[in-house]
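Have a look at this one before I ask anything.
Heads up, one of the protein chains got dropped from this complex, but the rest are sitting where they should.
Right after this comes subunit A.
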């Protein structure tokens, strides 16, 4: 751009202010075309792996035995279990998100206040589980939490409880497992956002007489919200489609949309039945985003200017 500025300056000096304007416009067009050309592969990939399947999913959900039909949606209205399954999916996702915020935000805050070196070391503790296979971590929880698992052995050995606690194969176990697996998704974006907050703001607040607590709540916390919201949304959306961990730790007591989708695909031998649930889940999620967007500016959360 600066080159262009110099050229047009030169043109103006020569008394012909817009002499090379057509060339400049052509340059800009060419540059845009190049940029478009460079991003074309990515656009194609996104189109093929994201948009086409979603459109196809939408289309399939209206097909039953080869012809247009609302049967898959009618069934969801007719059968009482579907509403309850959707409800419990959103409920558990919300609960996991809240717990993840309560646990993750203080940790992210601590990390952001440490020196880069210390923070990097501690971050490894967040990242190692994050890089470990989901299945391994889920089974590890099973080993820890089950009736004759490590935790119950300790509790009984120390005489704290008489009978083993029911920590897994239920809602509790599902919450523990899901929260553990989701935590890095909250901590990483939040930490990244907290790092960028200028500490001078806090010093300014202190110099104006704010207590540390007040400075945190009125200055630091609002500035950290976009990062926190990004992490929370990521966790919430990932929870909505979570399958493995609730299936293994829920003991059949926690029935989520993902499990019902899997069951439907096998049960009705038609992708349509499963697609319809996927569409409802997608629409409901977008609805929640829209609702949230009215409360908080999503642009800020998504990192746009």
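The definition used in the following text is that contacts are C-beta pairs under 8 Å (C-beta built on N, C-alpha and C of every residue); 3 or more make two chains touch, one makes a residue touch a chain; residues count from 1.
The working rule: contacts and distances are computed from a predicted model.
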One chain is missing here; what is its name in UniProt, given the choices "Heme exporter protein B", "ABC transporter substrate-binding protein", "SHS2 domain-containing protein" or "SDR family oxidoreductase"?
"ABC transporter substrate-binding protein"
I'm checking contacts with the chain that's been left out. Which of A:88, A:156, A:172 or A:285 qualifies?
A:88
From A:61, A:112, A:146 or A:258, the answer for touching the chain not displayed is A:146
Considering the whole complex, not just the chains shown, which residues of subunit A touch the missing one?
75, 79-81, 84-85, 88, 146-148, 166, 169, 247, 251-253, 255, 260, 263, 267-269
